[in-house]
Each structure stands twice: as C-alpha cells, then as structure tokens.
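Okay, structure first, notes after.
A single protein chain has been omitted from the complex, and every remaining protein chain is retained in its original position.
Note that the chains are named A, B and C in the order they appear, and that numbering of residues resets to 1 at the start of each chain.
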Amino acid sequence: MKVRVFVSLKEGVLDPQGKAVGHALASLGFKNVGDVRINRVVDLDVTAENADEARKEGEAMAKALLANEVIEDFNVEVVA
Amino acid sequence: MKVRVFVSLKEGVLDPQGKAVGHALASLGFKNVGDVRINRVVDLDVTAENADEARKEGEAMAKALLANEVIEDFNVEVVA
Amino acid sequence: MKAGVVVFPGTNRERDMAHALTLASGQTPKMLWHQEESVDGLDLVIIPGGFSFGDYLRSGAMAAHSPIMTAVRRFAEKGGYILGVCNGFQILTEAQLLPGALLRNAGMRFLSQDCHLKVEGRDSIYTKGWSAGDVFRTPMAHGDGNYTASPEMLDRLEGEGRVAFRYCREDGHVQVDDPQINLNGSARAIAGVLSENRRICGMMPHPENLTDPAIGGTDGLPLFKAIVEAFGV
Partner (left out) sequence: MSLTVDGELARSFGLTAEEYDKVLAIMGRTPSLTELGIFSVMWSEHCSYKSSRKHLKTLPTKAPWVIHGPGENAGVIDIGDGLAAVFKMESHNHPSFIEPYQGAATGVGGIMRDVFTMGARPVANLNALRFGDAEHADTRRVVDGVVRGIGGYGNCMGVPTVGGETNFHRAYNGNPLVNAMTVGIAQKDRIFLSAAAGVGNPVVYVGSKTGRDGIHGATMSSAEFDDESSSKRPTVQVGDPFTEKLLVEACLELMATDAVISIQDMGAAGLTSSAVEMASKGEVGIDLDLDDVPQREANMLAYEMMLSESQERMLMVLRPDRTEQARKIFEKWELDFAVIGHLSDTGRITVRHKGNVEADIPLGPLADEAPIYDRPALNKEPPAYLTPPADPVGIEKALETLIASPDLASRSWIWNQYDSTVLGQTVKRPGAADAAIIRVEGTSRGLAMTTDCTPRYGQADPYVGGLQAVVEAWRNVTATGAQPLAMTDNLNFGSPENPYIMGQFVQAIKGMGEGGRALDFPIVSGNVSLYNETRSDTGLTSAILPSPVIGAVGVLDDIAQAVGLAMPEDGELLLVGETWGELGQSLWLREICGREEGAPPRINLVAERRNGDFVRQQIRQGAIKACHDVSDGGLLVAIAEMAMASGVGCYLQAHPRELSMHAYWFGEDQARYVIATSQADKLMAEAEKAGVPIRRLGDVGGSDLRFAYGTRLDVSHLKALNNAFFSRFMGEG
C-alpha cells in the first residue's frame, strides 16, 4: 500500500526556507504571493493487510523518525 | 487562495534521501516498508481572481523556481 | 579522563575532536561505533560534527535513533556528561536530550567561516575555561544551525543560565537581527545550550578546530582544558 506522510512545521515556527523562497519569488516578479511554507512529503510502500493497518504503521514511523514533533506536525494518508 | 505545489523526483532519478530513510526505518524495526521517496510540497498564499488564475500562477512559479524540471516533476493544486 | 567519541556513518569530524582532546589531555579518546550498545565506564561522551546518515531527512534525525543513542540516553539519565558539537548538537536536540531544534541557516547557505562567541552559561565544565562575558574566536561549518525553541523555552534557558554561548562581534556586541553577527539567524543569537543539570552541552561552532598552534591558533582550547581539568587527566 502507498502511505503518504505529510510533515509540516508547526505554526509559529519560522520557516527559513519558505521565507527565502518567498523572497526569491517576489524578486522574480511574482507579486501576488504572500506566505510561503515548505513542507515534506514522505511516500512509502508499506505491506499491510488493510488501509487501517497501513495508516497505523505510517503514524508509528512518523513518530519514530519522519517528523520531529518539537517543531513539526504530521498527517498520514493511505493513498492507494 | 492557497496553492499547493507538489514536487517529486522524476522516475528513475536516484533519491538518496529516500534510500537512507528506508534503511533507517528498516533498522528501527519497520520491516514492512519497501520503497521510500521524499518529496517536497510548497504551500503558497496567492492573491488571485479565481482558482484558474491561481493555478496558472502556481504553475509559473513552479517552472521558474520551485521545481527543478531537469530532475523533478511538479503538480499544482488549488487547495482553498 | 575517559572520553568516548561517537561515530555514525557520515560523521566526519571525529578525528578533529580526538585531536583536540589529545592535545588537551595527552590521551586519545575511545571511538564508539554507532551500533555499540553501551557507553558505561566513560566520564564524557562526545558527539562530533559531520553529516550522520547524510543529514538526509533532517540533520541528526536518523542518528538520534541509532542503537548507541539508547545507551547515551541511559548515560544521561544517570547524570553522565555529554558534549555535542555541530551535528552532535543537532543529534542531541533530535534525541530531545537538549531543548529546541536547528533549522536551515537564515541565509539558506552553508556557513564556513570564523565567528566569535560570547561565553554566557554559568557553572558548566564546558564554559568554565573562560569567565562569563569572555569572547573567543572559533570556526563554524554548517547548513542547519539556526537555533529555535518556543518563546517559553527560550525564556527558561535564559532565566536558568543555560545559554552557553551566543554569537557576537569580536568586541562582544550581540545583535540578534544583524546577519553579520548572528550569522545563521538563531533565536536570541544562541550558539550553544546546556541541559537542566548542566552536564549536557550542545553547540554549533567548532572550537576543536582551533586548538593547535600550528593550525591557526588555540582560541578553542580552553573548552577542552576545562573539561580535562574537571575529570583529571
């Protein structure tokens, strides 16, 4: 099964990459852009009996490694 | 409007990060994990008249900066 | 003093660290491979710089979950002394042995240059080679050194005297919003922090690379001298 773990910086944590990209976009002439945030998506092939189990596995992996809960939130989706 | 640009490595392009994370997950005891790919999501606030325009802006930004089309594919979604 | 230097796949400043310790103590530290399951019997565990596991995903993340870190955590719980430099600092925060996290440098570029640090932390073996307020020069070399923590945590660190080092100008002036001084954009210009019991220290710059008179100077040596003094040779 395909599991997608979506990791984003917690609200309130400054995103230096997003900020730099926002700057760069503005200087390229994209004037309609406000806030930019850069997040990470981890796509995993997981062998599991069913979607529920796959999600659980994804959550465990997110907690164990894929996200740093001090600064990041995550969200797990079973895609297929 | 919220525009989400999803950037992933082209098929066949080595993903060193995904490879290392796959290894690490296996050694943490996640035995059911196969291929791992790490992708990037850029979330943007875009001022636009309508969804179509926002998508176009997102596509232009992806081409200009957010994705490296030599090795990456991208996909733009208007989220809200 | 019995010191051990942890080596992960991708660690690359272990020799530099060993060299500095040897210069300060006359003894070579033990190298600890990341798969070892015990660090018992050591006075001090050092996690040196480098790119453990390529620093892929997040700097230090994968190393923080290596087998040896279970032992290091146990060591910490028993009151052990741990120093993490650069990648070592990142690993200690990822392992939550130190508060906060290290984000990408504000300028988005790798920074390799000399910087100046103001010594602030009180009562730690890592800072007592200097007097509070002293300034010393040290190289830095990192891409993710932008320290962040919640405002409450930052206040707490300040209040408890747990900010070990701050980026400053040569004359000691600290200016958080000046990218020429606070080079990587760290919150409150923090370059190093201490644990609650002051036995764990993490810092981004590399004092170990300025300990040899033949290699640019000995500005970083007091850190190592003080450590050695604390434990005896």
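Observations
Keep this in mind: a residue touches a chain if its C-beta (ideal position, glycine included) is under 8 Å from a C-beta of that chain, and two chains touch if they have at least 3 such contacts.
Everything quoted here is computed from the prediction, not taken from an experiment.
Note that the absent chain touches B, C when the full complex is taken as a whole. Among the residues C:Ala141, C:Val174 or C:Ala226, only C:Ala141 touches the chain that is left out of the figure. Only one of C:His19, C:His65, C:His116 or C:Arg199 touches the chain withheld from this view, namely C:His19. Taking the complete complex into account, C:Asp212 is the one of C:Asp134, C:Asp212 or C:Glu229 that touches the chain left out.
Chain C meets the missing chain through residues 9-10, 12-13, 15-16, 19-20, 49-51, 53-56, 107, 109-113, 139, 141, 143, 179, 206, 208-209, 212, 214-216.
The chain not shown here touches chain B at positions 9-10, 12-16, 19-20, 23, 68-71.
Here, only the chains that are shown with their structure count from here on.
In terms of their C-alpha centroids, the spacing between chain A and chain C amounts to 28 Å.
Separating the CA-averaged centres of chain B and chain C is a span of 33 Å. Centres computed as Cα averages put chain A at a distance of 10 Å from chain B. The set of chain A residues that touch two or more partner chains comprises 64-66.
Residue positions of chain C touching 2 or more other chains, listed in rising order: 57, 62, 65. Within the complex formed with chain C, the chain A residues making contact are 12-17, 19-20, 64-66, 68, 70-71.
Looking at the complex, you find that chain C touches chain A at residues 57-58, 61-62, 65, 93-94, 96, 99-101, 103-108, 146, 148, 150, 185. By the touch criterion stated above, chain B contacts chain A in their complex at residues 6, 8, 18, 21, 24-25, 28, 30, 32-48, 57, 60-61, 64-66.
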